[in-house]
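Structure in structure tokens, see below.
Only a single protein chain was left out; the remaining protein chains are all shown in position.
Then we have subunit A:
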Amino acid sequence: MEIFELTLHELHEKLKAKELSCVDATKAMLARIDAVEERVNAYITVTPEEALKEAEAADRRIAQGDIDLLTGIPVGLKDIFVTKGIRTTCGSKILHNFVPPYDGTAVARLKERGAVILGKLNQDEFAMGSSSESSYFSTTRNPWNLEHIPGGSSGGSSAAIAAQEAVATLGTDTGGSIRQPASHCGCVGLKPTYGRVSRYGVIAYASSLDQVGPLTRDVKDAAIMLGAVAGYDPMDSTSVNTPVPDYLAGLESGVKGLKIGLPKEYFIQGLDPDVKKAMDSAIELYRSLGAEIREVSLPHTEYAVATYYLIATAEASSNLARYEGVRFGHRSEAARGLTEMFAKSRAEGFGSEVKRRIMLGTYALSSGYYDAYYLKAQKVRTLIMQDFLKAFEDVDVLLTPVAPTPAFKIGEKLADPLQMYLSDIFTIPVNLAGTCGMSIPAGLSAAGLPIGLQLIGRPFGEQSILNAAYAFERETDWHKKKPAL
């Protein structure tokens, strides 16, 4: 087995047993990146020199007997995480030259534990998209079929796992941006409960929805990564001060007696037949493992996409006001006065999807429309949250598809933004409700593209979905399948 094929926990065992050094592991990952990156385009920036220095430091730590689960583990970061001294673009021309003066909390926590940062991963511009095609830098390709999108917005983070260009990665999820690319690339992706992981040092898109989470090769790796980044942070006033459980502790507890709900609104006519088949066999497997399967209803599901595209764009229009060409990023050289400089710098620096969302959000917040659009959406958000709370009175976790179809083709949905938005129909409600959800590999389509299964838990119920996911993974080998690259 090649070094780059190891899971995080397998690599950790080898580092601990001194069968491998951290430098060996990092060199193996950098060589893998060199070998496949031209075809996949997962990274915006690779940082080999820094990575090797960090690997040497990790080896010194291990030599002194100081080893954490993450010491010497080569990871990749979505380019939305600010990294001290390493260019951070958020996939946008407007930040093409931005070198942050600090590390965000999630990054700092990984570094403290000795993780090695391989580089910064591609994404949709400002995390706005479902295909990673809106990146200013390049189009990331799905390692399972290079003609297809890897999902988005964390498409670099999922493609890097599938192409084995990182052992684990971090992404962010505002409407599905971890779970949908994880599903499309056949990896594990977990969006924690809002407030579980600090957003300090994560470039903001929609602040009431954004959340940080891991993309990994298996469930155990996701539990390790989540445990490393979760927890209260005084630098994020919305981070929640509740203890972080040991996510590894209960993984083997099984699903006997677990009540799994199937929201009937998610199993609609028109669901892709391959996706339907994967869901049916997963449900059957859970039943055979002793879980109790029940139908539940989330009656406001059909309003989620509309609600999301008002709330997220409104918050984005406010968050992205900071890009004006004064303090950082791109400045237009063509402008004469100050106001013109703002308008031209933003026009030159933002791509069309970002402009479209700023426009929608500005409109939804503007005088005369605020009540009809933004306030209305916030009220419907309450109804959507109540749907979940009510469902969780009857069941412990929910099981749904992640996306209505496997990964679509590059270019297929670019002309029609609404069609692109509707591809997030099964992931968006979880962000609006603020709860946790994860995608695990659960099948391959007839065309050979991965299909993910979504498990949704109660707020701060990450343990329950990780345990349920592990029970599934133990009985299947979808997570072991790899694309031929």
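As a convention for this text, a residue touches a chain if its C-beta (ideal position, glycine included) is under 8 Å from a C-beta of that chain, and two chains touch if they have at least 3 such contacts; residues count from 1.
By definition in this document, contacts and distances are computed from a predicted model.
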Pick from "TIGR03915 family putative DNA repair protein", "Aspartyl/glutamyl-tRNA(Asn/Gln) amidotransferase subunit C", "Phosphate transport system permease protein" or "Nucleoside ABC transporter membrane protein" the UniProt protein name of the chain that isn't shown here.
"Aspartyl/glutamyl-tRNA(Asn/Gln) amidotransferase subunit C"
Which residue of A:A57, A:L146, A:V244 or A:A335 touches the chain not shown here:
A:A335
Contact with the hidden chain, among A:G119, A:G325 or A:G457, goes to A:G325
Determine which one of A:F81, A:F350 or A:F472 touches the chain that has been left out.
A:F350
Answer key for A:T435, A:Q454 or A:N467 versus the chain not shown reads A:T435
Across the whole complex, the chain not displayed is touched by subunit A residues 97-99, 101-102, 193-195, 208-209, 234, 237-238, 240, 300, 302-303, 305-307, 309-310, 317, 321, 324-331, 335-344, 346-347, 350, 352, 355-356, 358-360, 362-363, 366, 372-373, 375-383, 385, 417-418, 421, 432-435, 459
